[in-house]
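Here the complex is missing a single protein chain, while all its other protein chains stay put.
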Amino acid sequence: MTIDGSKGADAQTRIRLGMVGGGQGAFIGAVHRIAARMDDAYELVAGALSSDPDRAKASGAQLGLDPRRSYADYAEMAKRERRLKDGIEAVSIVTPNHMHFPVARTFVKAGVHVICDKPLVTTSREARELARLVEKAGTIFAVTYNYSGYPMVRQAREMVASGDLGAIRVVQVEYSQDWLTESLEATGQKQAAWRTDPAKSGAGGAVGDIGTHAYQLACFVSGLTPSELCADLSSFGAGRVLDDNVHVLLRFEGGARGMLWASQVAPGNENALKLRVYGERGGLEWCQEEPNRLWYTPFGEPKRLITRGGSGSAPVAARVTRVPPGHPEGYLEGFANIYSEVARAIRARRTGAAADPDVTFPTITDGAAGVAFIEAAVTSSQRGGRWVGL
Amino acid sequence: MTIDGSKGADAQTRIRLGMVGGGQGAFIGAVHRIAARMDDAYELVAGALSSDPDRAKASGAQLGLDPRRSYADYAEMAKRERRLKDGIEAVSIVTPNHMHFPVARTFVKAGVHVICDKPLVTTSREARELARLVEKAGTIFAVTYNYSGYPMVRQAREMVASGDLGAIRVVQVEYSQDWLTESLEATGQKQAAWRTDPAKSGAGGAVGDIGTHAYQLACFVSGLTPSELCADLSSFGAGRVLDDNVHVLLRFEGGARGMLWASQVAPGNENALKLRVYGERGGLEWCQEEPNRLWYTPFGEPKRLITRGGSGSAPVAARVTRVPPGHPEGYLEGFANIYSEVARAIRARRTGAAADPDVTFPTITDGAAGVAFIEAAVTSSQRGGRWVGL
Amino acid sequence: MTIDGSKGADAQTRIRLGMVGGGQGAFIGAVHRIAARMDDAYELVAGALSSDPDRAKASGAQLGLDPRRSYADYAEMAKRERRLKDGIEAVSIVTPNHMHFPVARTFVKAGVHVICDKPLVTTSREARELARLVEKAGTIFAVTYNYSGYPMVRQAREMVASGDLGAIRVVQVEYSQDWLTESLEATGQKQAAWRTDPAKSGAGGAVGDIGTHAYQLACFVSGLTPSELCADLSSFGAGRVLDDNVHVLLRFEGGARGMLWASQVAPGNENALKLRVYGERGGLEWCQEEPNRLWYTPFGEPKRLITRGGSGSAPVAARVTRVPPGHPEGYLEGFANIYSEVARAIRARRTGAAADPDVTFPTITDGAAGVAFIEAAVTSSQRGGRWVGL
Partner (left out) sequence: MTIDGSKGADAQTRIRLGMVGGGQGAFIGAVHRIAARMDDAYELVAGALSSDPDRAKASGAQLGLDPRRSYADYAEMAKRERRLKDGIEAVSIVTPNHMHFPVARTFVKAGVHVICDKPLVTTSREARELARLVEKAGTIFAVTYNYSGYPMVRQAREMVASGDLGAIRVVQVEYSQDWLTESLEATGQKQAAWRTDPAKSGAGGAVGDIGTHAYQLACFVSGLTPSELCADLSSFGAGRVLDDNVHVLLRFEGGARGMLWASQVAPGNENALKLRVYGERGGLEWCQEEPNRLWYTPFGEPKRLITRGGSGSAPVAARVTRVPPGHPEGYLEGFANIYSEVARAIRARRTGAAADPDVTFPTITDGAAGVAFIEAAVTSSQRGGRWVGL
């Protein structure tokens, strides 16, 4: 158990965190705040919570921010915080996609560590530019592919890496939802509105919103490098421009094959991210809606159910777990693990200590790979379902 | 409940059945025999149970066949039975795939009703030829796409047809097994040997053995007509020529999209045929390994679990069910439903009665569609994963 | 796989079977007939299918019985069949409970093997008398505690017996249904009517109809001998005399403890017979509605899912299995296993061969134990929930 473990001996020095986006009416910002708070490693001290100045102000007040550090504008926040003796050390970027790039660029240039929601940016060109800036600044840059924070996902990755499954042959990943079955965006619902709007989401709809999560999870666990894909993207919602259903065939270096399905129009599915990996000697199956369980199926033996914290659960899972087996941890805990891992990295920086090799979180490299995936899928589909290299 | 119902008032006149294939060491022949026996509508009276005369004889003796009607050769059986006053009315063909065509042709020409295992034949040309003969002979010809015999599959089909789901948008079907994870054929195991041998199986491996089941199920339930596909077939088993893993994207007339995965190298999967269908207003989910349950997910309402014989189960399911809900029926009962439906059709023929419109079983048309699917998938894959029309 | 295996070399000599009860409108009789037919080891040749002569006649005709062997009366059947050269060798008794004793007594005295539905009889006195007669006659007497016929139940029993769980500590068994939630008997439904009528069911309602199944299953698998019980029986249905909900605490010799719940008024439960057994070193869990799966939970290791025919499945299960793993067998197959086991015993008698020690089916001893359980539960409950010896 690592309860409170991330806090350690230097609890008095929580990481000073700012946030861009996440004001009233937003969804993911609040998730980031709980995630940051879970293990007591961060303190939210500043924010530019909305592009609407009034909403920004009201949101800051509601969260108890010092009014002087509740900014109407992210650029101003970057500039002012830099001058403070106790200015922010890290910033969470939780805006719609199209703002990720300018905001991230600004804070990276200011030397602030960044925790950015996915997808990283909306074009590969932006991704490359940002990666260049990060390398130059030497700051930490995390992308919240939060599902890789689940203990049993880490267990799965470790089992593949250690050879428990033998060489991987087949990867089946899917992420299905139903909330866009009807044209929710036409009702003015804020989440639906920006996620179906190319100007705010970029060229990908479901493929960017959830397909990229599935893709990252498949790569994270399998350890494979995709080489090409064939995609068939559809828009079923009335009047919808961006895709809401995504069918992708994948080929990996070394010969493994995969399938990826992402849909936001599959009634009965809430947040059904599911991964199955099959190798020469065994298989693994994990489903986000039952995240504390991992099926391990060694060929020729009965199926085994490995549980978070239970027998057969490895140290790599234990280090990101808080409560004993049978006491379910969920989405917020998995998300918090990304924050806690980033906190460990930031603290090592503070003291100049060597980075802990066990610290694992998705970086700007993973973020860039996600953008490349979205672009390739959109391109393949536009060409009628031709194979496209990655 | 329709227990013993298929027998009805004319029980004394069971249908006289012959069998080709299914001798000692075979698998599916015994399944057909139990299926034929389940509802007491058939009597097995003749057989050419093996291409090996000694095995044929021994198999007939073991099954209690009259030695005079236990034949060494199917052609002889067709000829001799024709002359008998109480010769066979129907024949079950349960040989390896490459023999389906010559055997079926022989019995159709002899005016015998045929119940043939899948895939129908190994080429489209054979399929067309056989269809022509069947039309000419006017006999009944069933193909044991047995999974369409499950009550909850029929329930699903009925629900789609009646509009419960609205227009169908997405079809996800998969059929995964693990028994060919290792090169079982190299050990001389009979089932593995012929199923991985192109000379006996035809051009498709997993795609023909199980992919075609998945394809038929998807079409049967969704009622959709596939228009084109893109396939990526792989052979992972050492030294294996035919495919053992099948990835297919599907496009249907009217714009629906689908995915089909079939694999025999997915450790932990025994016979995991699973279908999901999503429409504008709801979804359905069915898994062969829990065949008595059907998930129905009307959009905007809690998920509902419909059980065979339980509340919400329709007459179309009840007519092929034997025992109350909670008393699981399985593979053999589902298979037997095909036999019982065919028996109803044969009896209507006997009396010259009009065919019961509710009688439903896969016909030669379904068989031919399956062969076309196999050919298209193999062609698409050979072309590197190009889209091919169906 | 033992497909058709029970038939063996002497298929031409199926066991000649009669049936008492099971006419039109009955439920369990048809189940017995399918079970007898499944492995082709029996031929139904005679019947006294109803106490109503007209219904008996019509039922016999529907089943294709020779009219001369379709009797209006079971006593007449016993007398007449005895004189036939090819008279019945065995009889299935599928009447309401109160007729089990007189019918069974008659056929045992006639030297006919008996397969009797449960509960054996309605009083311990009858059970003792019948046991005495069976011993005297030397005939085979089976009681269809059919759930002990499931392969995974046999697997469980074998695992307990072989010490995989260590000494057993706790047994949790339950059998819940919902079909008597409302007063179905008031509608004239035949099954409900006699099962809630003390004159036909005996002193126990749910405790006799399903509680006794649960009790037998718990004893069969755990191998434990119950020593005393404390029962609280309730009648919730309006106007119902017999119990429809049963709560029992159990104490076993050697110190193990158990709980038994049986209910016919638990909405949402169809036929939810479930057994859990816990020992010093591991546990087992089995549910009738998913009969092909057995959870095995060795302490300190991941849970394992053993499947019928799959890896880890023992020979004791394989001998009563017909199709490969993943092809679900169900209620009828489990029931048929009892018939097939009895057939093996009867055939050994025919030839004078020594009984196969692996042949396992519930005998009159198990039937008598069930009656004792019912009586003890009713007595305990009538005394306000006092502990009563078994």
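General observations
Order of writing sets the labels: A, B and C. Residues in every chain begin at 1.
Going forward, contacts are C-beta pairs under 8 Å (C-beta built on N, C-alpha and C of every residue); 3 or more make two chains touch, one makes a residue touch a chain.
Here the structure is a predicted model, which means the values were calculated and not measured.
Among the chains on display, the ones the left-out chain touches in the entire complex are A, B, C. The chain not shown here is touched by just one of C:K118, C:K303 or C:R347, and that residue is C:K303. For the chain left out of this panel, the touching residue among A:L17, A:M38 or A:I168 is A:M38.
The chain omitted from view is touched by exactly one of C:S50, C:S92 or C:Q172, namely C:Q172. Per the touch definition above, the residue from A:P53, A:G111 or A:P324 contacting the chain not shown is A:P324.
Which of C:W295, C:F335 or C:F361 touches the hidden chain is settled by the complete complex: it is C:W295. Within the complete assembly, A:P291 is the residue of A:G87, A:P291 or A:G385 that touches the hidden chain.
Mapped onto chain C, the footprint of the missing chain covers residues 165, 169-170, 172, 174, 178, 181-182, 230, 232, 234, 236, 245, 247, 249, 251, 255, 257-259, 261, 263, 265-269, 276, 278-283, 285, 295, 297-299, 303, 384-385, 387.
Looking at chain B, the residues touching the absent chain are 296, 300-307, 310-312. Across the interface with the omitted chain, chain A contributes residues 1, 3-4, 7-9, 11-12, 27, 30-31, 33-34, 37-40, 61-64, 177, 179, 269-272, 288-292, 307, 310, 322-333.
Note that in this section only the chains that are shown with their structure count from here on.
Of all chains, the one whose mean C-alpha position sits at the greatest distance from that of chain B is A.
Computed from the mean C-alpha positions, the centre of chain A lies at a distance of 55 Å from the centre of chain C. Computed from the mean C-alpha positions, the centre of chain B lies at a distance of 34 Å from the centre of chain C.
Taken residue by residue, chain A touches two or more other chains at 303, whereas all remaining positions touch fewer.
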